[in-house]
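First up is the structure itself, then whatever we jot down about it.
All protein chains of the complex are present and in place, except for one that has been dropped.
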Amino acid sequence: MTAAPTPRPGGARPSVPVTLDGTDVLAHEGETILALARRVGVPIPTLCQLDGLSVYGGCRLCSVEVAGEHRLPLACATEVVPEMEVRTTSPTLANHRRRIVALLFAEGSHVCAACVASGACELQDLASENGVDHISYEMTFPRTPVDASHPKFILDRDRCVLCTRCVRVCDEIEGAHVWDIAQRGNQAHLIAGMDQPWGEVSSCTWCGKCVAVCPTGALAWQGTAPGELHADPGLIAFLTDARDGTWDDRAGGNERRDDEEVAP
Amino acid sequence: MGAQIDLDAVRDGELGARSRRTHRALVCSSTGCLSAGAAGVRAALKADVEAAEQSETIQIVPTGCRGICSRGPLVQVEPRGEDPTLYQHVDTDGAHAIARDHLLGEGVTADVEVVAPNLPFLEGQVKVVLANAGRIDPERLEDSVAAGGYRALHTAITSMTPEQVLDQIDRSGLRGRGGAGYPTGRKWKLLAEAPGTDKVVVANGDEGDPGAFMDRTIMESDPHRVLEGLAIAGYATGAERGFLFLRAEYPLAIERLERAIRAAKRGRLLGKGIFGTDVTFNLEVRVGAGAFVCGEETALLASIEGRRGTPTLRPPYPTERGLWGQPTMINNVETLANIPPIINRGPEWFRSLGTEESPGTKVFALAGSLTTTGLIEVPMGISLRTIVEDMGEGVPGGRSFKAAQTGGPSGGCIPERFLDTPVDYEHLRALGSMMGSGGLVVIDDSVSMPEFARFYMEFCRDESCGKCVPCRVGTVELHALLDRICQGTGRQRDLRHLESLCRTVQATSLCGLGQSAPNPVVSTLEHFRSEYEALLTDVPAATTRGGS
Partner (left out) sequence: MTDTTEPGVHGRRLRVATAWLGGCSGCHMSFLDLDESLFDLADRADIVFGPLADIKVFPADVDLTLVEGSVTNSDNQELAAAIRANTTVVVSFGDCAVTGNITSLRNGLGDPSGMLERVYVEHPDLTGQLPTDVVPTLLPQALPLHDVIDVDVYLPGCPPSAARIKAALFALLDAIESGQDVQSVMATRAPDDIRFGN
């Protein structure tokens, strides 16, 4: 693991000394544990977190151990402080993460073989990366009706993990707030508009950002066959950075160095 | 807005009017007695007194709760200059008998049962926050003022600086009565020191533990005390706005609090320029939709703002960024009810009650398998055995005591061998339970502990807000595992999954609801493991672990 300090756009160099899994690294002031870990190449599992959206803290997968802390802080929400000692992996954390992923599989109808998102699904990847090879909990086998009322998109609530990325992207980026959560506990579910069929919600702009950020196959393009959906979660950080004037280095294209001139 | 009322004049007027009466009949009119028929009792008494044209000399007073709810409806008759008599299980016939014999006749009627004045349930109590409960008409400001209401607010505002008030509360050692026991003085100081000019104080009356009704009783029986406590908190911390948050399931408390606020505003005890000073404190009631999770402070604030009542991440803490981004402090109703007596009688007096670490009293809702149940207020540090065996008069019906559950769905079970434990924050936590808001359920030997744990898990499952995965799904799966075990189809691996999932839900849930939801399972497993194992289909022949 290398931890070469990389400058931020604007030239500030990281200056906060932090110990990450036993290695001394320098963090930016105000940087979250997750941002630091990603910058220096330490993987921490996440699901509800998405760069460009507000912090939610619902999936709990990025829980880490911090020396002196009684509870497990969330990497996505906790800013580094000088001399912080962070452990991103431990047998206990691995067990917690495995159980949380297994709970998500038990809750929904995550039949990868029949899912549009198979192959590009963050939940499927989380199972592989965290060693979830079976679900020891009682499967719920939900059967909620699919909302196919929208001309362009489709919603299968049985595949929804309630990460609220769609809720947040629609509210915070698109400004339409088509999505929200209704009911509570295991009755909680995604609703469009005033709990209407999606196709009847006039505030929907058809922008498709909710589909782009969905980590599973819950939100998809109409007519997508199993394995054909490819979400584009990086789109949002790209958009917000563009809005802020700090272009990011989007993986897989659109790479732009800081010293490059930005077209208006 | 009316004129500023003069507390002394109101008190003297009220006591003067009272001295012209020959009898007062106090009819408990809290939710418990009302549901047992107190309204009919009151109407009958009133009708008889009016028929006898004695309305001027005999006063029928609807009051708050006396605590022995299992014996309601309760009527206390107080002839001037004589000892009071407390009647129990009064129905309309009984009311007519009381009117005929006691109010209008020679003395105590023989037709209605009387509560012994030395009833252990009543004798062991020390009433601080419930001092007026059952003694005043909660719907009349004058009654409250005659009993000393708003005296502490007057003292604080007219003769103390906010710093002096903070110092008094800090030195009293008062700790949050909502369950966690955070020092109240420290919390107040956090808000006082927070930058910002639009600070807010909130009373948390969103009581939701099954079987618990401490806060409801305080709000129903002595609403002005809660208002006064909150106003003092506002003065001490520099907050000019306050909210009383309670659940829609408490209609009587809502009604009485709103009536109290209107009366206090009319008398300039709330609002702008209290007691002729430039102190302002405005107060509103906000009613939740009945979600248990809204007792969690960040979810409570979201609900007040009109948003979905789900917890948010802390930090930022409410004292940094709370209601509409402003520094906000949330105190439990019972905590606030302790404030006026501390100001009136001083922190040293308060410290003389309870223990060094947990001064003062605590109100408990005593329920379950006990001879006498209801609401009690006892000094901290009292032993569970005193509460259960003396005050509650033990387990009835030839059954024997098995465990006491404190802290509701967040708490744990305490078995017989720990009954001598003093009741305070630290001791209960050390036993794997918690003080909680004050629910205390006694379980007898007929109860299956796995089923008991399943009941609480079902409650938590249904009350989870659904935001975080371990609580939303973990409680569903824990309930499914408990259900399988209770139905006799569980296996050893189910017990293993139960224990490991409890650890994950405790460690990774977002808020206190999820973090503490496994507690009833964990504590019953610790003390009554053999009951779980006996239900498994593949239990090993010789099981020696645990046991009760």
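As written, the chains take the letters A and B, and residue 1 is the first residue of each chain.
Rule of thumb we're sticking to: contacts are C-beta pairs under 8 Å (C-beta built on N, C-alpha and C of every residue); 3 or more make two chains touch, one makes a residue touch a chain.
The model shown is predicted, which means the values in this text are computed figures rather than measured ones.
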Missing chain: touched chains present in the view: A
Given A:Val111, A:Ala182 or A:Ala242, the one touching the chain that is not displayed: A:Val111
Those residues of chain A which, in the complete complex, touch the missing chain: 105, 109-115, 118-119, 121, 124, 127-129, 131-136, 139, 141-143, 158, 227
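Here, only the chains that are shown with their structure count from here on.
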Whole-Å separation of chain centres (CA-atom averages), chain A against chain B: 41
Residues of chain A touching chain B in the complex: 55, 57-60, 63, 71-72, 74, 77, 92, 95-96, 99-100, 103-104, 106-107, 136-138, 140, 161-162, 180-181, 183-188
In the complex with chain A, residue positions of chain B that touch it: 291, 293, 308, 312-313, 461-470, 472-477, 480-481, 484, 493, 497, 500-501, 503-504, 507-510
